[in-house]
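The excerpt is restricted to a subset of chains, each kept in its original location.
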Amino acid sequence: MASPTNPPVTRLCTHTLTSLHYRDADLVEDLMGKRTFTEVMLMQILGRTPRPVDLRITDVVLIVLMEHGLTPSAIATRLIYMSAPENLQGAVSAGLLAVGSSFVGTMENCSRLLDRIIAAAAPDSEALAIAREHKATKSAMPGFGHHLHKPVDPRAYKLLELGRAESELAGDKIRALETLSKAVDDVAGRPITINATGAVAALLGEIGVPTNVMRGFAVISRAAGLVAHIVEEQQSPSGRFIWDTVEHAIPYVGEGGKA
Amino acid sequence: MASPTNPPVTRLCTHTLTSLHYRDADLVEDLMGKRTFTEVMLMQILGRTPRPVDLRITDVVLIVLMEHGLTPSAIATRLIYMSAPENLQGAVSAGLLAVGSSFVGTMENCSRLLDRIIAAAAPDSEALAIAREHKATKSAMPGFGHHLHKPVDPRAYKLLELGRAESELAGDKIRALETLSKAVDDVAGRPITINATGAVAALLGEIGVPTNVMRGFAVISRAAGLVAHIVEEQQSPSGRFIWDTVEHAIPYVGEGGKA
């Protein structure tokens, strides 16, 4: 355990009077002008030099997670920006706090199910058992279902198509998701959408992102998406309109203010 | 002004039952597997198709802003992660709240000075006036000086070198920074470091990022850096050690607990 004589260490960054280093690389000599943001981000997060396939998968995942219109996350960012425009980072932080159980939690939960299927002696039976458990407890199956996109979530379909086309990937996470999908359909008696969250879990798993790091990719990508919402808010403000609209739509019920 | 009959609009995203669109592009058909994260991010933020030079500049700026070791931002993220590991997004949000006036505020303030110099009839005189104002009021010159890297901040040097090599950029922001640098040196009577913040302001300005959007690039990039800190914290926790170290280093003075 860490102590004054046995302190924790960091491998992420160091600096001298004349240089800065990200892990073992010289920032100025090795990275600037030579590597992309996705490349350096992945090097820092995974602790290894990313392969071209890692970059392709990461880029497509980050793009998919960036934006979905006026979500709770984006609305929160716009309202906070309106209230404290001197403080852009606070508006982004507020929106990022939405990246919780309701959305990315399902990504992680799906990833854990995929691991369980991969580890099982009989993957098909394991997938069926999982699907039956969720049906019995009427709990949502993480990675499946979408209130809007059905029967096919076009993002999930494309993500899996791109993932399958990568010969360098082992393919076991994608296959586990397919196995689970078949079991889910069988138990439901009808086709259930694989959603973007489920496909992202499989693809990030394929390039070796641990389950408890996956949420970080949603955070990074959403940060970029929220900055775009702030730029739009600077150009054509919606905050006051949202405030008025919500205040008007949700009535007060009580005795206050009555004659 | 926005009203129920004249609502604000969004251009960022829409969706149909079978498709998702980022601005005018079809996410699945036009972007996934074809564009990088930097490309789509820039398209969403700037509202135009980025040129290759825009991507090169953005990538190098994002890389430079990602990481500087155990900064206040990274320490805050690690401590919050230790306290609420179920909530990665909260730890990143906490660290992002450090992206305030002390660091990125100087980027914006530097950018405003560059605009002032560019707009002036006599840029050299304007730069001298700016340098003298700051000396007279003993206020820090935004974009100049570094407590560690001097006389040259290697990141700033490289950023400007890369910027000057791009023939598609107008070069006026970089020249304004050079003009300001000469004035600052003259007024100080010795060479003063152009820091990374100053060089970033010039480069983002060159690709058309408005001053009040610049901070967003620091937020996006730092989000990635902070995720890497969380991954390291998962692998070799430092939070408890930081807590003990700080508690021990800062003594309580008062009457409490005395016999």
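Per-chain residue numbering starts at 1, and chain names A and B are given in the order in which the chains are listed.
Operating definition for what follows: a residue touches a chain if its C-beta (ideal position, glycine included) is under 8 Å from a C-beta of that chain, and two chains touch if they have at least 3 such contacts.
Remember, predicted model here, so these are calculated numbers, not experimental data.
Chemist: Total copy count of the complex, if 2 are in place?
Modeler: Assembly-level count of identical protein chains is 4.
Operating definition for what follows: only the chains that are shown with their structure count from here on.
Chemist: As a quick test, compute the distance in whole Å between the mean CA positions of subunit A and subunit B.
Modeler: That gives a centre separation of 23 Å.
Chemist: Please give the residue numbers of subunit A that touch subunit B in the complex, ascending.
Modeler: Subunit A residues touching subunit B: 2-4, 7-15, 17-20, 22, 27-28, 31-33, 35-38, 40-41, 44-47, 55-56, 58-60, 62-64, 66-70, 87-90, 92-94, 96-100, 104, 148-150, 152, 154-155, 157-159, 162, 210, 212-213, 215-221, 223-225, 227-232, 234, 236-238, 240-241, 245.
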